[in-house]
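Pasting in a structure now, in structure tokens, and then I'll have a few things to ask.
The complex appears here minus one protein chain, its other protein chains still in place.
Up next is chain A:
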Amino acid sequence: MIGGLFIYNHKGEVLISRVYRDDIGRNAVDAFRVNVIHARQQVRSPVTNIARTSFFHVKRSNIWLAAVTKQNVNAAMVFEFLYKMCDVMTAYFGKISEENIKNNFVLIYELLDEILDFGYPQNSETGALKTFITQQGIKSQPQTKEEQSQITSQVTGQIGWRREGIKYRRNELFLDVLESVNLLMSPQGQVLSAHVSGRVVMKSYLSGMPECKFGMNDKIVIDKQGKAGASDEAGKSSGKQSIAIDDCTFHQCVRLSKFDSERSISFIPPDGEYELMRYRTTKDIILPFRVIPLVREVGRTKLEVKVVIKSNFKPSLLAQKIEVRIPTPLNTSGVQVICMKGKAKYKASENAIVWKIKRMAGMKESQISAEIELLPTNDKKKWARPPISMNFEVPFAPSGLKVRYLKVFESKLNYSDHDVIKWVRYIGRSGIYETRC
């Protein structure tokens, strides 16, 4: 198991050091600094073995978090734990920065004592932790006996993510379907790979211990219902509306065995915001934009670039924050750009022409042309021609996912599913959206 946890600033100075196991000595702190942080070479692996000691590290801005062990630990678990630790710290004091860590070091030690025991990760749900971590005056000292046992049963219980007795005057929930659409396209317009990775994020403000059931246009469910009901209507709706989900993962509140057997998503949600599920689709993806590049080398000192972008969705919808990034060679001396829409600029420090368009409706197209002057070089190495990348945001789900229902049942309290105010929003963003040129 994890033998120790260290946090360093960018210079390699220790900000936090917590040793859990006797086999990890103080010298481990230095070994990581010397061999990894101060190493001249770029880091070639997130796992480093130095003198039979293994170091796992992740970086958040310029802070290094390292877990150390001398055993054959579960590597995936260690990384998951490091990410979780970052989440917990962010939930407590915001951005992970040197200053924030120094200001909260006592809190961090207290957290580390609680979420890792002898190197074994324990409950790390922020909701539960906040009930009894003493720092920052969140908890006033004298607790009643009931309160204490409530805390411990929550921390160790089956529903560790929610406490009892939550009350809201207005029961309300928000569902955000957030998708990032990824594309790799060849210069000829052939889709080399495309997938959507989506998340359903829920903000729930519900009283009591509500039992929820979430439904979407999952092909498997719809097909099953279509068969069972055999009515024309069901058949029709399943025809085009449903989507094939390659794989999905759920927050620990979801009953996985029920999903496995019935494919229904039922759960008691944590209070506040959390990620209900993640999913991935690869079939019938709506690609919101198409990029058509044209690069021509005119002699040895000039490049002509023309890029057309086409929007491919309902004309009534508006895409926002569109940005096209066209890489330029390292020996670029000057660039002239003409674009029909938006603003384009050559950014020498980033070796790219950045073209920004605030809004663009569906089924439109726009174009940019640029002339790139090159300095003559005797560098034999050819320019690698990195792909043209795009950023954007659209108000629909490129996977085609639709929320069909989210039912809430709370038998003990007097509110029903109809009384809950529900909001659903779809946002599609670009992930890695690249076209080779």
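The rule is short, and it goes like this: contacts are C-beta pairs under 8 Å (C-beta built on N, C-alpha and C of every residue); 3 or more make two chains touch, one makes a residue touch a chain; residues count from 1.
Here is the rule we go by: contacts and distances are computed from a predicted model.
From the set "AP complex subunit beta", "Superoxide dismutase", "EF-hand domain-containing protein" or "Histidine-containing phosphotransfer protein", the protein name that UniProt assigns to the chain left out of the figure is "AP complex subunit beta". The missing chain, though absent from the display, is touched by one residue of A:35, A:123, A:225 or A:351; that residue is A:123.
One of A:193, A:333 or A:377 touches the chain omitted from the figure, and that residue is A:193.
Here one chain is not drawn; of A:130, A:251, A:283 or A:356, the residue touching it is A:251. Summarising the interface, chain A meets the missing chain with residues 1, 13-17, 19-23, 26, 29, 42-47, 49, 52, 54, 56-58, 69-77, 79-83, 99, 102-103, 105-106, 109-110, 113, 117-118, 120-125, 132, 134-135, 141, 143, 145, 148-149, 151-153, 155-158, 160, 184, 186, 192-193, 195, 197, 246-252, 255-257, 259-260, 275, 277-278, 280, 380-382, 384-387, 389, 432, 434, 436.
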